[in-house]
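All protein chains of the complex are present and in place, except for one that has been dropped.
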Amino acid sequence: MKRLFCILICLTFASQVIAVEPDEILSDPILEERAREISAGVRCVVCQNEPIDTSNASVAKDLRLLVRERLVAGDTNAEVEAFLVARYGEYVLFRPPFRAATYALWLAPALIFFIGLLAVIRVVRRPSSAPKVDALSPAEMERLSEIMQSKGEKNP
Amino acid sequence: MIPEIGHFALTLALFVAVFQSIVPIVGASLRNARWMQIADATAKIQFLLIGVAFGALMWSFVVGDYSVLNVVENSHSLKPMIYKIAATWGSHEGSLLLWVLILAAFGAAVAIRGANLPASLKARTLSVQAWITVAFVSFMVLTSNPFERLTPAPLDGQDLNPLLQDIGLALHPPLLYLGYVGFSIVFSFAVAALLEGRVDAAWARWVRPWTLAAWIFLTAGIALGAWWAYYELGWGGWWFWDPVENVSFMPWLLGTALLHSAIVTEKRGTFQSWTVLLAILTFSLSLMGTFIVRSGLLTSVHAFAVDPERGIYILAMFGVTVIGSLSLFAWRAPQMEGGGLFAPISREAGLLLNNLFLSVGAAVVLIGTLYPLFLEAITDEKISVGPPFFNSSFVPLSLGLLVVMGIGPHLSWKRADLRGVMSRLRAASFLAVLAGLGVWYMQTGGPVMAILAIMGAVWLGFTTLLEWSRRIRLFDGSLADSWRRIRSQPRAGHGMTLAHFGLAVCVIGFVGSSAWKEEFVTFAETGDTFEIAGFDLELRGVTNVTGPNYTAQRAILQVRKNEKPVTVLTPERRFYDVAGTQTTEAAINSTIAGDLYATLSVVERDGANEWTLRLIYEPLVGFIWAGVFLLVSGGLLSLSDRRLRVGAPKRSAKPVTARKVSA
Partner (left out) sequence: MIRALAFLPVVVALGLGAFMLWGLTGDRDPSEIPSALMGQAVPAFELVGIEGMDGPGLSSSDITSASQPVVVNIFASWCAPCRQEHPLLETVAAIPGVSVFGINYRNEAFPARRWLGEMGNPFERIGADLDGRVSIEWGVTGVPETFVINGDGLIVYRHTGSLAEPGAFDMLKDAIAAAGAT
C-alpha cells in the first residue's frame, strides 16, 4: 500500500487529460509559452511517465503554478528547471542531464553510428582485397586455345 | 466445466509441445523421415488444443462465468458484448494465452503451407517453435493460469473501466501480437538453419513471406496504438517514447532491416550472417518487450502489474532463448561467409547502409529505454530519459535513412553508376529544396529539423515515384505499354514503391502534427467565440446527455471558416456511474490539411460548474494514418506476389534478361 496519490489520482485520471487549466495561464503570452515548454519537459513525480503539462495529479498542478511563479519572478528557463531539480532530483526532468554519468547515453548514438559506418565501409571494400590475377602469358594463351579447340571438337 | 476443459487442453498442449520439441529435431539429425514428418501433425494438434483453451476462456467471458477469477477481474455484466470478448486478452494471463495461440498458429501455418520446404529444415523449425511454446505454456500452467476458479463466485465482475471499452484498444493487442509472435517463426527458421549449418538464398526465399506477414501486423498494431492514444487520451499526441512504446518499436526497426537483408540474401546469396542475426535479434527484442511489460522493471502508464517473481521466470525464459540462439550464432556464423561480391556503389551497399541506419536507430532506442536502469544499478541515481533525448538522437538518423532510401532503389545490383543515378535524381533534389524553402517561408522560424524532415520526405516521395515510373517506362512509351509492364512485373516491386512512398507520407504527418501544432486552453461560457488556425468556433451551449452506461455533459461548438459553417464539434465529459470514473471524449474534425481537436473539462469553482475548452489544431496529422495505410498495403501487395507462393526457386528455362531491375 504505497503512494496514496499515485493510486487514487493516477489510476483514475491518468490518461484523461485537460491538465493545464485556464486559471493557471499567465497573461503574458511569451511567459506562458515558456511555461508550457518547461512543463512539457517536467515529469510528474507521482505518475507513471507523464509530463506535468498533461497530468491531472494535484502535485502536477502545484508544480505548474510554481513554474509560472518562478517565470514571473524573472527566472530563466534553466533556473526554473534547476529550482525543481534541487527539490526533486534530476528524475524530474525528461531531458537527462549532460554530465559524467550520462556521457555514455548522449554520446552513444553518434559513437555507435560511426563504428557501424566503419564496419560497413570495411565490408563494402572487401572485394578489392581479392588477389589480382595477372594476364595470361603467350605460352598460356596457346595452351588455352588448344584446350578450347579440342573441347569444341567434342561438343560442336 | 468449460474452463476445466480449457485448462486441460492447455496442459495437453504442453505435452504435445514437449514431444514436438524433441522428436522432429532428433529425427532431422538421424535423417528419420517419419520422425521429421510427425512435426506437421503435432503442430496442427497444438494449434487445435490451444485454440480450444482460448475458446474456453472466451466462452467464459461471453456467458459471464464469474466463477473464473480472470473473468471476475476483467469483466462486468454491463460491459457491451464486444468488450467482454476483447477482455479475453485484456489481462496478463489472457494476453499470454493469445500469445501462445498465435505461436501455435504460425507453427501450424508452416506445417500446412510449407510443403516445399526441405523436410529437415521444416522439422527443425517446428521443433524450435515448440521450444518457445513449451517455455510460455509451462509459464502459464505453473504461474499464470487463466482458468483459476474463484469460490464462492461473486455475483458480478469488477472491471468496468471505460477507458478499456474502445474498439481501437480492443484490436491493438491481437494485431501487435501477430507481429511480435510472427517473428518467432522467422527466429525458428534462423535457428534451424544455423543448426543445419546452411543459410542460403533458398532459405531467405522461404523466410520472406513470414517476415513480411509479421512486419505488416506489427506496423498495423503499433499504428493502431498510436491512433488510439491520439483520439482517446485528449492530449493530441500519438507517441511519447514511453518504455512500452519503445519496446514495440525496436522489433519493428530490426524487422524492417531483416526484411531488406533477406532480400539481399535471396537475390545475391550474401549477407547471410546479418540476416540470421537480425532474425534472432528481432524476436529477441519481442521477447524483451514481453518481459519488460510484465515484470514491473520500468515505470510506464502501460505496464501490466505483475510481481517480480513472475518477472524472474520470464527473464529466465527470455535469457535462455536469447543467449542460446546468439551463442549458436557465434559458433556457426563464421562458417557462413561467402556469397556474391559487390562494388562500393551498388544496391547491396545501399541496403547495407539502410540496415545500418535502422539498427543504430534500434540501438539508440534501446539505450535510451534502459539507461535509467543502468545508471541506477551502478550509481543508485535516478534519472529520466524522455522525448528530448529520443527526438534529438533518433530524428537525425531517420533523416539519413530517408536520403538513402531515395537513392537505393535506383542502384542496380552488384555495381551501379552513382553519377548517372544522381543526375537522374536532380529533379527530385530540386523539388525537395523547394519544398524546404516553401515550408520555411510559410512557417517562419520553424525548427530546422522539421524543415529538413519535410525535405527528406519530399525527396523520398519523388525519388520513389521516379524509380517506379522508370521501371514501367511511364514516360517512355504508351500508357498501355506501361500498364502491361505493371501487370507483368512482380508485385513485390510495386509493393516496395507503395511502402516507401507511404513512409514519406508518414514523415510529413509526423512533422506537421508535432512541429506546427497550435493549441490553447480557455474558460468557456455559452456564446463565447474562439479563433484557432483560421477557424472560428462558437460555444452554443452545454447539454446533458445520457448514454448506455453513462451520463455526459456535451459541449456544442459551431465551427466556421471564412464565415462558412464547417462542422459542429461535440466534445463530451462522461461520467460512468457504476465504474465511478470520468472520461473525456474528444471531438475531432479531420481534413487533409489537419485536425481540429476539442476537449471539454468541467471544473468546479465557487460551487458552480465552469467549463474549460482545450482546442488544438494539428496540421497534416491525417498523413500519418494515410501513410501507414500505404505501408501496410505495400506489404500486403508484396505478400501476394506469385513468387512467394510458388515457393522454392526453380531453374527457369528462359534466359534472364540482364536489364531487369526488380526488388
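Just so it is clear, A and B label the chains in written order, and each chain counts residues from 1 on its own.
We take it that a contact is a pair of C-beta atoms (placed from the backbone, for glycine too) under 8 Å apart; a residue touches a chain by one contact, two chains touch by 3 or more.
Given the structure is predicted, the values throughout are model-derived calculations rather than measurements.
From the options B:T42, B:S60, B:T211 or B:S273, the residue with contact to the unseen chain in the full assembly is B:S273.
Across B:A109, B:L160, B:L233 or B:L281, the single residue that touches the chain missing here is B:L281. Only one of B:P80, B:P154, B:P308 or B:G534 touches the chain withheld from this view, namely B:P308. Although one chain is not displayed, its contacts with chain B can still be listed: residues 273, 277, 280-281, 284, 291, 295-299, 308, 311-312, 315, 319, 322-323, 326-327, 329-331, 333-334, 337, 370, 373-374, 376-377, 380-382. Touching the omitted chain from chain A are residues 1-6, 45-46, 48, 58-59, 62-63, 66, 85-89, 91-92.
Note that only the chains that are shown with their structure count from here on.
For the pair chain A and chain B, the distance between mean C-alpha positions equals 19 Å. Looking at the complex, you find that chain B touches chain A at residues 163, 232-235, 240, 242-243, 299-301, 303, 341-344, 349, 352-353, 356, 359-360, 363-364, 367-368, 371, 375, 379, 381-389, 393-394, 397, 521-523, 581-584, 599, 601, 603, 605, 612, 614.
Across the complex, chain B is touched by residues 12-23, 25, 41, 43, 47-50, 54, 89-97, 101-102, 104-106, 108-109, 112-113, 116-117, 120, 123-127, 130 of chain A.
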